[in-house]
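Below are the structure tokens for one structure; questions will follow.
One chain of protein is taken out of this complex; the other chains stay put.
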Amino acid sequence: MKRFNRKFGLIASMMVVLTLWAQLSLAQEKPAELKVGITTYVTGPASVFGVPAKAAFDIMIEEINAKGGIDGVKIAPFFIDEGVGTSGVLSEYRRANQEMGIRVMLAAISSGHCLALAPVAEDLKILNVMWDCSTERVLEDAKFNYVFRTQANATIEMVAAVIYLLRTKPDFKTVAVVNQDYAWGRDSWEIFINTLKALKPDVKVVAELFPKFGASDFSAEISRLQALRPDVILNTSWGGDLDTFVRQAAQRGLLKSSTFVMPLLESSMERIGDAVPDGVIAAGRGDHYFLHPETKNDPAHVAFVKKFREKTGAYPIYPSYHAVQSVIALKAAYEKAIKANGGKWPTIEQVAAAMKGLEFKGFGRPIKIREDGQGMEDQLYGITKKVPEYPFPVLDKMMFIPAELVTTPVGQKSPEYVKTISPEILKKEFKTYNYTK
Amino acid sequence: MTTEMFILATLDGLSAAALLFMVALGLTLIFGVMGILNVAHGSLYAIGGYVAATLGLAIDKFGLSPALYLPALFLAAILIGPLLGTLLEVGLLRRILGKEHVLQLLVTFAAFMILEDVQRLVWGTQPYFVSNVMNQFGNTDVLGITYTNYQMIVLPVVAAVAYYGLRYFLTKTWLGREVIAMTFHREVATAMGVNAKLVSLLTFVIGAGLGTLGGALASPSTALLPGVGADMIVQSFAVIAIAGLGQLGGAALAACLIGLSRSFAVYLMPELAVLTPYIIMVLVLLVRPEGLFAATSMRRI
Partner (left out) sequence: MFIRLVTVALIVLTIIISHSFPWLKTPVIFSLCNGLAVLGVIVLIRAGQVSFGHAMYSCAAGYMVVFLARAYQLDGLLLIGLATSVATVFSALLGLFIVRYRGIFFGMLNLAFSMVLYSIISKFTTITGGTDGLSFTRPPLAGFVLERDAFETALLYVVLACALICGLLAQRYFESAPGQSLAAIKTNETRLEYLGISAKHVFWMGYLFSGFLAGLGGSLFAIAQGLVTPEAGYWVRSGEFVFIAILGGSGHAIGAYLGAFIFEFVRFYAAALLTGAWQITLGTVLIVIIFLAPEGLVGMLTRFRLPARR
């Protein structure tokens, strides 16, 4: 009997220990720090985006950490250079996860990298925030539980461009395109022209030019466009390509003889501002701008712009704001998940669940993350205007095209969706903001 | 294809060809004398451009006379070309003359990679663009199309001067003839009393100077950013492969062929524009396996 008791006692105590241990392992222990992997371009042509974005990451993370981090846990960033190419990024991403135990990633700038990383993140159960890439294919072609986007996508951006164009310049007959010859250049034109044809069927395409990525001379393209004189020219280039094109086109008067739509011009404005005339339709991929009419006087935004200028000597551009949005969204998702978890540190799964339907606010209007992971970010479009306060043009006649109006519904695919957009969309009234000091 | 279009495409093609030619000229000259295809030539092009842009910015910053814009481009090439050229020749190329061609190529490729990072460390990743020279020269309208005088006149003229100047040097001066002697046979030339080391160095410096000059002259009309050198070097390789190795006149023709075909493609078949250098190369090599102007070479049995 004694023996039995002893045995029983042993088993009982073992069971208690086991259940305790099980409970302990269920409740996620609060880590000393939250390691976050961030991919960005430090090398290569896209470092024009990656470097200003990294500065914004540094500023935001430093600021959050100074205020105690997320629920007392500080963020420890680990940067991965996207300039090494897709397979290099894939290897480094996996190393960050499997060797360093990082389970939260902000990736990536390149759409190609987003397409490559999303399935890996899903397999490895990594919470992946696509903070800057634009391809809509990632979230439309597959369903993910761990992959989210804290900004708009190519469809939202380009449909908004068409709407803004038709609102400001409804009467035109011919259109041409000069885009970089790679996925974004091709896809953005596809969305743009299909939307335009749905809304304005009589429009005529007079030239489709796709000079190679990184081209150093656009003389022939510019001559041809001058000979054709299209009413509207779309150019979604960025970085050195956009700078070169704008300089050469401005010098030869092309920017004045046609109406240009340059959805990424904001990111080059400070560098090439002296060449940009008034009247170019411009934007910066989303709802953010250092002269954002609704938030430019918000203390947090003012402080950010000041810090950013001190750090880099330039005004923040859209990738910097996308960086801000992703960090703020991550923090908001963690806080939401902590709350739902009764104040305890959440698992990655809980944070991923919190991401769905999350509402957060960067330095623009509030953004909501849809159930498929897509961020519903409005689009700010405007027209360039020279003002005495800045040595480069600013945006005037700014309009916010709401994301709900121009986003492909869940379950549909963009190429089909844009063809079904009806001209009703143009009748909506949007408030126009003029530039004020 | 109307006459009008023909004229426009020719004008565009020539200015592109002029730049390409200057870079390829330096490359092919170096190959002629040293037998080395110098991949780092692409870096010389890029660095020449960066230095020119830096000088251009400095002129504005210190409020110097705008008359200095054009001289500054040449100054940039003269400052950095010989300096880097000497460094590369003495530090690397001189030491690999006896090695296999593959290894020679790879050494210059390694130098190219290193210089690529050096550029980034010095000038950063944001594009540089200094176009005051181009603005200074103004525009001309041809058939209702605006052209910049800089691209339409200055570039082709400088390229032509570089070509004829080099030809004069090679055929009419003592030193130039020594260079030519070296291209025929290094050992025999040495036996005849040519200072091979000195002539090699000199050739390399001139070639490097042409590369940096190409970059400096390109800088007013193009943005400088990481990777510009790589693009230029591939195109220059195409030029000298089409021309035949070491052929100066051939390089001029090949550069025009590439420049013009690209600008014509923009009018006729824009999708093919990117491919034109490669298509021409394949077609030319099909008919002339060693390039258009290949010199017959001796067979070693």
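Quick notes
Each chain carries a letter (A and B) given by its place in the written order, and its residues are counted from 1.
Heads up, the rule we're going with is that a contact is a pair of C-beta atoms (placed from the backbone, for glycine too) under 8 Å apart; a residue touches a chain by one contact, two chains touch by 3 or more.
Please read these numbers as outputs of a predicted model, since none were measured by experiment.
The residue touching the chain not shown here, chosen from A:Pro31, A:Pro119 or A:Pro423, is A:Pro119.
Checked against the full complex, the one of A:Glu99, A:Glu389 or A:Glu424 touching the unshown chain is A:Glu99.
Touch with the chain omitted from the figure is made, among B:Leu105, B:Leu143 or B:Leu253, by B:Leu105. Of the candidate positions B:Leu87, B:Met192 or B:Val234, contact with the unshown chain belongs to B:Val234.
Take chain B: the residues that touch the chain left off the picture are 37, 92, 95-96, 99-103, 105-107, 109-114, 116-118, 120-121, 230, 234, 237-238, 241, 245, 271, 274-275, 278-279, 281-282, 285-286, 289-291, 299-301.
Although one chain is not drawn, its touching partners on chain A can still be listed: residues 42-43, 79-81, 84-88, 90-92, 94-95, 97-99, 111-112, 115-116, 119, 123-124, 135, 137, 181-183, 186-187, 190, 210, 213.
Going forward, only the chains that are shown with their structure count from here on.
Put simply, the C-alpha centre of chain A and that of chain B have 39 angstrom between them. Only residues 4-5, 8-9, 11-13, 15-16, 19, 120, 124-127, 129, 131, 134-135, 139, 144-148, 151, 218, 221-228, 231-232, 262-263, 266-267, 270-271, 273-274 of chain B touch chain A when the two sit together in their complex.
Taken together, the chain A residues at the contact with chain B in this complex read 42-45, 47-48, 50-51, 181, 207-212, 214, 216-217, 219-221, 223-224, 226-227, 239-241, 243-244, 247-248, 251-254, 271-272, 275.
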